[in-house]
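The complex is shown incomplete by one protein chain, all other protein chains being positioned as in the whole.
Our next item is subunit A:
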Amino acid sequence: MDADAPLLAVDNLTITLPAGRGRTVDIVENVSFRLDGAEIMGLVGESGSGKSMSALAIMGLIDAPGARIAGSIRFRGRELIGLDRRALRALRGAEIAMIFQDPMTALTPVHTVGWQIDEQLRAHQPLSRAGARARTVELLGEMGVPDPRRAADRYPHQLSGGLRQRAMIAMALSCNPSLLIADEPTTALDVTVQAQILDLLRRLRQDFGSSILLITHDMGVVAETCDRTTVLYSGNVAEHGPTDALFRQPAHPYTAALLDSIPPLRGTRPRRLPSIPGAPPAPSARPPGCPFQPRCAYGHVACETRPSLLPIGAQQVACVLPAEGRALPPRAVLSA
């Protein structure tokens, strides 16, 4: 194992799925990002942009017949693509864990929450039933579950959404993984519970030293939680950079448009929030050039070829505008 290697390095990840009649479609194209220890990175994009597929590829869980995964996914310097099933399974849960959008469907309805966490603990560590339960109650307590002893004896349907998500996180963290992938962990929760869960995720980094890959479509969640952000659009990285820099001066028109569509907290509200015209292209009908070009207000001839990621400052952007000296202006909203 390489001590200097980043915790997670994804390089030129391409996921190809069969689309019937011998054709294939690239769901994710040349996506690269890296994640260091004790870092929270946001992976942002709308539905179908390939964020969940990238996460499943990291977990080694894309087993659709005919799926091809190219590129490289290195965890602590160890290549995960092509790793055999047994080694991957040992890694999952122990080193990399994942939590989901809807903890109601992610917990088995027929067992108590405590039983499920016990099982998870006992699958990876030699623990007695009583020992596992003690650790489960402790974990639930650390996740801020009130009266964890009783909560452990409840079935998923008897808990509130927030408690279920806490239980799910407790289960994912039971073996102290160094990487937690959170796939839209707050989407199914109401706003106050959402804030609590995000708070919990931030505390995980301090208390457990976990890194978190936070997959979301909510720019507000990203702003509150993430150190760095990768914006995906139609299976490609649009922009990548530190969250505050990205929010202050988005370099990609797509990022800027996403930020513009958030209602401002101060000042006069526009009658209608700006929206991005059109819809993202289907992966099979992606234009050969910049995938955002058909919807972009700045689209021009130079966009007909696929732009590569260019560094500007701390950010990296897949857009020709900065190179042409026509970088987008800083946003005024956040400085207020």
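One rule holds for everything that comes next: a contact is a pair of C-beta atoms (placed from the backbone, for glycine too) under 8 Å apart; a residue touches a chain by one contact, two chains touch by 3 or more; residues count from 1.
Criterion: contacts and distances are computed from a predicted model.
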Per UniProt, the name of the complex member that is left out, chosen from "ABC transporter permease", "Anti-anti-sigma factor", "Transketolase" or "Histidine--tRNA ligase": "ABC transporter permease"
Contact partner of the left-out chain, one of A:Arg89, A:Arg203 or A:Arg269: A:Arg89
Contacting the left-out chain in the complete assembly, out of A:Val31, A:Val44 or A:Met59: A:Met59
Touch with the omitted chain, as defined above, among A:Leu7, A:Ala57, A:Ile73 or A:Leu107: A:Leu107
Residue touching the undisplayed chain, where the options are A:Met53, A:Ala172, A:Leu259 or A:Cys290: A:Ala172
Contacts of subunit A with the absent chain, listed as residue ranges: 59, 61, 65, 89-94, 97-100, 102, 105-112, 119-120, 123-124, 150, 153-155, 157-158, 168, 171-172, 181
